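Right, chain A next:
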Amino acid sequence: MRKIIKHFPSILFSLALLTPFTSHAEEPANIFYGFQMEEFEYRYGESGEELFAFDGDAFIGSDELKLRWEGDGEFDLNIEKFETLSNQLSLQTPVSDFWDIKGGVRYTSPQGPDRWYVAVGLSGLAPQWFEIDTQLYLSEKGKLSADLDVEYSVLLTNYLTLTPSATVDVAFSSDREIGVGSGVNSVEAGLRLSYDVWDRIFSPYVGVVYERKFGQTANFVEAEGESADIWYAVIGAKLMF
Partner candidate 1 sequence: MKIKRSFLSGVAGVTLTATLAVSTAIAFAAGNQDGHHGDKAATGEPGKASEVSRTIEIKMFDAYYEPEDISVKKGETIRFKVVNAGELVHEFNIGTAATHSAHQEEMMLMVEHGVLEADKVNRNMMKMGMGNGMTMDHSDPNSALLAPNETAEIIWKFADGEELEFACNVPGHYDAGMMGEFSIE
Partner candidate 2 sequence: MRKSLMRVFSLGLMASMSTALLPVLTFAGTYNLTVDKVLIDTGDFTKEGIGYNGKSPGPILRFNEGEEVTINVTNNLEETTSIHWHGLILPYQMDGVPKISYPGIEPGETFTYKFPIVQTGTYWFHSHSGFQEPDGAYGSIVIDPKKRKPFRFDRDYVVQFTDKHPHSGKRIMRNLKMASDYYNRQQQTLGDFLSDVNKNGFEATVSDRLDWGSMRMMATDVEDVQGFTPLINGKGPEQNWTGIFNPKERVLLRLINSSAMTYFDVRIPGLKMTVVASDGNYVQPVTVDELRIGVAETYDVLVRPKDDKAYTIFGASMGQTAYARGTLAPRDGMSADIPEMSIRPLLTMADMGMDHGTMEGMDHSSMRGMGSKEDKFYAKGSGIAPTAANGGKFLSYVDLKAQKPLYKEREATREIELRLTGNMERYIWSINGVKYEDADPIKLQYGERVRFKFVNETMMTHPMHLHGMWSILDVGAGKWNPAKHTISVAPGTTVYSETEVDATGQWAFHCHLSYHADAGMFRKVVVEGGPKTASLTTTGKGVPQ
């Protein structure tokens, strides 16, 4: 099981490379690529917590099939360790005008034990411009979990954007080793005000983030002497190129 999961990325990658040559006519498909950081910030918590957090992705591929890397993490600047760190490689394909499905492999490697997961997800644009991204994970330990991410952009001007966002993490069975309890694990809500300084390449922002852990997960965290709900002030920049 582990071996297949470990080799999954390379299998997916080679499949992706084949796409240009599997299209119908003599014309090869156009290949596009992009990179972005939706979050790239310094977080200062109400009790002096200091984190560096990032959430980004990159893709390469055609309209029909893309290879996508997604990464996110929180690096504790005080203890100099990653609180959370996740890297995922998936193949993504459209299923409708506004929705894509993706499937791939995810590897989490924060402080503590690492985990491999198989991931399937759905991402797209819901009516009224809500950006949705939701994934289901099956870990190598046989544990099932999921997350849902919702984001909305309010244009204050054509360059000044207010972005409320929310992420919910849910686990269907607990995994004590990595501090995950069953049920809703955590909710992270953010409100960021960004300004497009240079095209859409570099948009610095300030904002607030509220993170709250629930149930068993909260217990685990409190047992280690940390707070289960924290407000942060954040400053960072969105990147896209």
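The set was built so that all candidates are chains of the complex that A comes from, given by their letters.
Simple rule for what comes next: a contact is a pair of C-beta atoms (placed from the backbone, for glycine too) under 8 Å apart; a residue touches a chain by one contact, two chains touch by 3 or more; residues count from 1.
Here the structure is a predicted model, which means the values were calculated and not measured.
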Neighbour of chain A by the touch rule, complex-wide, chosen among 1 or 2: 2
Candidate 2-touching residues of chain A, taken from the complex the two chains share: 23-30, 32-34, 36, 63, 94, 97-98, 125, 127-129, 154-159, 199-200, 240
